[in-house]
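Left out: one protein chain. Kept in place: all the others.
Chain nomenclature is as follows: A, B, C, D and E, assigned in order of appearance, with residue numbering initiated at 1 for each chain independently.
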Amino acid sequence: MQSSEIYLESLIIATPQEGRNLAIKLARKSIVAIQTDPEIRKKLRVDYAQDTAQLIASAQVIAIEFQTIAMANNYWKS
Amino acid sequence: MQSSEIYLESLIIATPQEGRNLAIKLARKSIVAIQTDPEIRKKLRVDYAQDTAQLIASAQVIAIEFQTIAMANNYWKS
Amino acid sequence: MQSSEIYLESLIIATPQEGRNLAIKLARKSIVAIQTDPEIRKKLRVDYAQDTAQLIASAQVIAIEFQTIAMANNYWKS
Amino acid sequence: MQSSEIYLESLIIATPQEGRNLAIKLARKSIVAIQTDPEIRKKLRVDYAQDTAQLIASAQVIAIEFQTIAMANNYWKS
Amino acid sequence: MQSSEIYLESLIIATPQEGRNLAIKLARKSIVAIQTDPEIRKKLRVDYAQDTAQLIASAQVIAIEFQTIAMANNYWKS
Partner (left out) sequence: MQSSEIYLESLIIATPQEGRNLAIKLARKSIVAIQTDPEIRKKLRVDYAQDTAQLIASAQVIAIEFQTIAMANNYWKS
């Protein structure tokens, strides 16, 4: 039922910016895990990218994923 | 009232990718715990997998479950 | 105004699976605390168990409650 | 603009159950801080207590407040 | 684009109650940062203070801000 694709090798990542990019990737992969049909996703994407409520909800998912990634990297303190 | 099924033996898991898969599983099992009828779930699934707002909300549940799993595994640091 | 029922004796619990069950229980008890009439809750339950958006929102509450329980038990590491 | 009422003397509390009750209280006091008119709140309450989506959203607020309270009390471990 | 106003001097604050008040202030300042026109905000406020779903959503923002403030003050333990 779940994709056997490996999209997360490690949470340890060199820079905060890469951490942001990984957070966005993880959020997207969750969508992929639930809606597995790429054609349907493509069609859905057009809609939600123009719906601010859904854009904000997506930003919230990214914020949570990023919090985990930032913790894992000790906030890139040193 | 609650299912007696054991679906979570441990939060300790070998790799980050398995952590993602477990997060998705936990999110799904919460749905199962509330809507226990598999026929109704099957019917509902068709709908929500085409509704981006619900896909994003699902991604948020996965993000929270994953944060817990990542903490439990000390972010697979070593 | 608040129920005097004691439904949470301890957050310390033997297994991760019992932790999931407790998370579901805590989520339900919050609903009970706000909507105290069991007849109304019973009627409402039929509706929301068929509404995927609400099932997903419930799963999110469970995820947050479980995070707290998992922290309390040091993720059942040993 | 903000109420000068003191409704939170301490986060340190004797038992997990009192922690749940405090979480519910904090959630309610946030509503009071925004909608200061008790008559309007009373009228609104009738509506939302019969709306499952809002009951679930309230349960989520309680879950977050409880997480903070549980952390403050080191999960009542000893 | 962002207001140059300084509304957060410190997260360290004397009492839990002041922590609640600061949480409410931070939530409000986020709204101000996005909707900068005070006239529009005033008009919007009348609406959302009578909409329970939005009151509950506001309570959730306050709960998250308060969690951060409580952590910063080590839960006012001593």
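We adopt the following convention: a contact is a pair of C-beta atoms (placed from the backbone, for glycine too) under 8 Å apart; a residue touches a chain by one contact, two chains touch by 3 or more.
Nothing here was measured: the structure is a model prediction, and the numbers come from that model.
In the full complex, chain A touches the omitted chain through residues 16-17, 19-21, 24-25, 49-50, 52-53, 55-60, 62-64, 66-67, 70-71, 75-77. Listed for chain E, the residues touching the missing chain in the whole complex are 2, 6-12, 26-27, 29-31, 33-35, 40, 44-45, 47-48, 51, 53-54, 57-58, 60-61, 64-65, 67-68, 71-72.
Rule of thumb we're sticking to: only the chains that are shown with their structure count from here on.
Chains that count as touching both chain A and chain E, per the definition above, do not exist in this structure. The rotation relating chain B to chain E, fitted on Cα atoms, comes to 180°, given as a multiple of 5.
Centre to centre, using the average C-alpha position, chain A and chain D are separated by 31 Å.
Under the contact definition stated at the top, not a single residue of chain A touches 2 or more other chains.
The touch graph of the protein chains shown is a line.
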